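Right, chain A next:
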Amino acid sequence: MLLSTVIFLPLLGVVAIALLRGMGASAIKGIAMGVAVLTFLISLGLYTGFDATTTEMQFAESRAWIPQLGTRYDIGIDGISLWLVLLTTFLTPVCILAAWNSVEKGLSGFMMSLLALETGMLGVFCAMDLFLFFVFWESMLIPMYFLIGIWGGERRVYATIKFVLYTMAGSALMLVGILALYFQNGDNGFALLPLYERVGGFTHANLLFMAFFIAFAIKVPLFPFHTWLPDAHVEAPTVGSVILAGVLLKMGTYGIVRFCLPLFPEAAATYTPLIVTLAVVGIIYGALVAMVQPDLKKLVAYSSVSHLGFVVLGLFTQHHAGIQGGVLQMINHGLSTGALFLLVGMIYERRHSRMIVDFGGVAKSMPIFATVFMITTLSSIGLPGLNGFVGEFMILLGSFHSGAFSKVYVVLAATGVILAAVYMLWMFQRVMFGTPDKTNAALPDLNARELAVLLPVMLFIVWIGVYPKPFLNRMEKSVGVVVTKVRQEAAPAMGHTDFLDNLDDIERPTATDVQHQKEAERK
Partner candidate 1 sequence: MGLEYYLMLSALLFTTGVVGVLVRRNAIIIFMCIELMLNAANLAFVAISRSLGQTEGQVFVFFVMTVAAAEVAIGLAIIVSVFKHRQTINVDEVNSLKG
Partner candidate 2 sequence: MSRTLVIVLLISPLFGFLINGLFGKFLKGNEKLSGGIGALAVLVSFICAIVAFAGVQGGAVLEGESGVLYEWIAGEGFTFNIGFHVDALTTVMLLVITGVGFLIHVYSIGYMHGDAGYTRYFAYLNLFVFAMLVLVLGNNYLMMFVGWEGVGLCSYLLIGFWYEKQSATDAGKKAFIVNRIGDFGFLLGMFTLFAAFGSLDFAAIFGAAEANDFQQVFGGITLVIATLLLFVGAVGKSAQIPLYVWLPDAMEGPTPVSALIHAATMVTAGVYMIARSAVLYELAHTGEVVAWIGVLTAFFAATIAITQNDIKRILAYSTVSQLGYMFVGVGVGAYASGIFHLMTHAFFKGLMFLAAGSVMHAMANELDMRKMGGLKAKMPITHWTFFIGAFAMAGPFLSGFWSKDEILHSAWGSNPAIYVIGLITAFLTAFYMFRLIFVTFYGQSRVESDVAAHLHESPPVMWVPLAILAIPSAIIGLLLGWGGHDSAFHHFTDNVFKAAKEIGSGGHGEASGSMVLFMIISGIVGLVGIGAAWMRYSKRTPSAQPGTALHKLVANKYYIDEIYTAVFVQPIKNVSHYLLWRIVDTGIIDGIVNGVAGAIRIVGGTLRRLQTGVVQAYIVSMVVGIVIFLAYYLFML
Partner candidate 3 sequence: MNPEQVLFFVFGLIALAGAISVISFRHPIYSALALIITFFAQAGLFVLLGAHFVAAAQVIVYAGAIMVLFLFVIMLLNLGRRDPGSAAGRGKWKGIAVILGILFAAEGIYIAVNALSDNTAVASAQPAAESVTTYDIGTLLFSKYLLPFEVTSLILLAALIGVIVLVKRERPRTISRIRISITRD
């Protein structure tokens, strides 16, 4: 029941707000905040009660739902979804607090959308039934649609429609895939776990893999499906951007690790070269395009494309370190990019501009802001000691070590580390440094509420960077399951050629040879 409580408590909040709408802004905010915090506290029970030694789904619940259709209400979490659930429950109260004073119209609707969104997202991460998964997947679109469409910027309608249509295009494919799996699942209906244990793969596995993968790739977003992201981010209200970057994008990568890899390992291996190419292109492309953006939010949006490229790269390494790093990087990206959007939102509220040229010298007038911004920036560019490094390091290490694809990809991907420093620091320099003009010199520094929004995020950024063990520990077994699946069944499909690996053929004296030779000469 714990898990169900966590999932549906926010929905209860929605109902409460709907009933008590007339009670005034502070009551609505209080209810929303209370519900969100309570959800987070309850979800901590998932962390403390989690058993890191098993590969089973934990906190599982299973109830008949629509027996005629073979759908069940099956939920449960493993070491991968645990962190995404906690990330969601953590970011929601942060977002509510961040939006405390910034919603001018329709406050109750805003809070209701936010809480409904939380339920949808949590459901996606917990569903163990394909149909249930799809329902949550789609239902989360609705509040997001409202968040961007009502509380967004000038071109919000274009952005919303683009966002929804892109996602729907993917969902349609995924629905076909889900139905195809249903018909191959025998008496188990839409249940996911029996599909895992199925021996011998599925018919049309390659097509099914692609159907799922494209849906998830759009959500991630993987190059070249990414163009909805900058528009959606720019138009979305701050909180929308935070949720979008923090959690929504992770649904795509989560889907990959939950469905694409364990269900279709052979197909995954077949398409690995293609997907890894796209991921690496995304890393470099996202970074280069981010570099020349004049708009802060767009810059962060394109940096997301780059970062998520790393995650996808990690997930397809067929290597413990790579996949674990990929999962950890989902959390990291949620925290650091979420924080970046929060920061951009805070400065936008003061300056009413997101154009980099309008800023300069902000560090002078807002030193605390600049410090927090700096930490977040460093986390985003993967400085050791902060969270981003741990993920990126593991991903690259895994990619290099695994042999699932050529090391050339790793070398190219690692250039993303350089480019990240280029675009983030250049942006930081233009916004923060220099002599402030009159407007920028008058900007007030962060207030207590804004600090309260940011500090928890900073805490986790440092924590994961310095001591990631609690995080890695709990996901290890679950990632192990994926790795075993992918490795076992993918083995025959591998066997690429790689010019770096072919260096074996070059005759070279080894160190010991040389030593022997010298000894011989001496004698």
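FYI, a contact is a pair of C-beta atoms (placed from the backbone, for glycine too) under 8 Å apart; a residue touches a chain by one contact, two chains touch by 3 or more; residues count from 1.
Picked so that all candidates are chains of the complex that A comes from, given by their letters.
Since the model is a prediction, treat every value here as computed from it, not as a measurement.
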| item | value |
| --- | --- |
| For chain A, as assembled in this complex, the candidate in touch from 1, 2 or 3 | 2 |
| Residues of chain A touching candidate 2 in the complex | 162, 165-166, 224, 226-228, 285, 288-289, 291-293, 320-321, 324, 361, 363-364, 378, 383-385, 389-390, 393-394, 396-397, 400-401, 410-411, 414-415, 417-418, 421-422, 425-426, 429, 432-435, 467-469, 472, 476, 479-480, 483, 500-501, 503-512, 514-515, 518, 522 |
